[in-house]
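Structure, as structure tokens:
Right, chain A next:
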Amino acid sequence: MTPEETLEILKNKFPDSEFTYDNELPVDAYIIVNPKDLLDVCFFLRDEENLQFDTLMNLSGVDDNNATKVKDEEGNEKLEGRTLSVYYHLHSMKFDHKFYLKVSLPIEKPEVESVESVWKCADWHEREAYDMFGIIFLNHPNLIRILLPYDWEDGSYPLRKDFETPEFYNGMKIPY
Partner candidate 1 sequence: MYNFLIDIFGSPVIAFFVAAALPLFLFILPYALIAVLAERKVSAHMQDRLGPMRTGYHGIFQTVADILKLIQKEDITANSIDRTLFNFAPYLVFIGSFAAFAVLPFSSFFVGSSIDIGLFYFLAISSLVVAGILMGGWSSNNKYSLLGAMRSVSQIISYEIPTAIVVLTMVMLTSTLNLDTITNQQTAYFWNWNILGGAATGIAKFLLIPLMFAAFIIIFISTLAEVNRTPFDIPEAESELVSGFFTEYTGMKFAMFFLAEYANMLAVSFLITVLFFGGYHSPFGYLGNSLGIEWLVPIEQGVWFATKGLTFVLVQMWLRWTLPRLRVDQLMTVCWKYLIPYSVAILLLVGFITLI
Partner candidate 2 sequence: MPIKTEEMVLNMGPQHPSTHGVLRLELKLEGELILDVKPHIGYLHRCFEKHCEAMTYPQVVPYTDRMDYLASMSNNFGYAVAVERLMGIQVNERVEYIRVIMAELQRIASHMVALGTYGVDIGAFTPFLFLFADRERILTLFEETCGARLLYNYMWVGGLSHDIHPDFVRKTKDFVQYFRPKIDELNNLLSYNKIFVERTANIGILPADVAINYGITGPILRASGVKWDLRKNDPYSIYDRFDFDIPVGEGLKGTVGDCWDRYYVRVLEMVESLKIIEQAIDNIPEGDVQEAVPKRVKPPKGSIYARFENPKGELGYFIISDGSVNPFRVKVRAPSFVNMEVFGELCKGHFVADVISILGSMDVVLGEIDR
């Protein structure tokens, strides 16, 4: 089943929500989903008779770094509209078709439902995305740091594009 057909099914099933089809070359086509619908969409994709996306191949957080300069009322320039994205690469073992999802979250409040209940393997991937980008996965059973040490500074997420190496880590100078 091609992504386009899947998109049609999705549109019919969720008439209230928006799906954006993104297909620039050589991009793999992906569908942008509204964060609030994500969990329902994922459950639907997994359980629907002729879709059956039973595996989550990959889940990756991305810092889009797409802030644009806007002027507020007082005329000061500030950056706005920066988003963090989560890409979901789904795959069906049964039908051997793929489907890519994307949700974009505002950087001020990067919160999205966890899909751990849909695909177990999302557990560590989500922890990694939390670890590196600070994306909060709601209802995740154990959302703690995974690759970075547990005492890593709160609110410091290394894979964000504006991350700067701290001068000290646990009282040790960097670089030593």
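Heads up, the rule we're going with is that contacts are C-beta pairs under 8 Å (C-beta built on N, C-alpha and C of every residue); 3 or more make two chains touch, one makes a residue touch a chain; residues count from 1.
The candidates were selected such that all candidates are chains of the complex that A comes from, given by their letters.
Computed from a predicted structure; not experimentally measured.
This complex places chain A in touch with one candidate out of 1 or 2, and it is 2.
Considering their complex, residues 24-28, 54-58, 60, 62-63, 65, 87, 89, 93, 96, 100, 119-121, 123-125, 132, 145-149, 158-159, 161 of chain A touch candidate 2.
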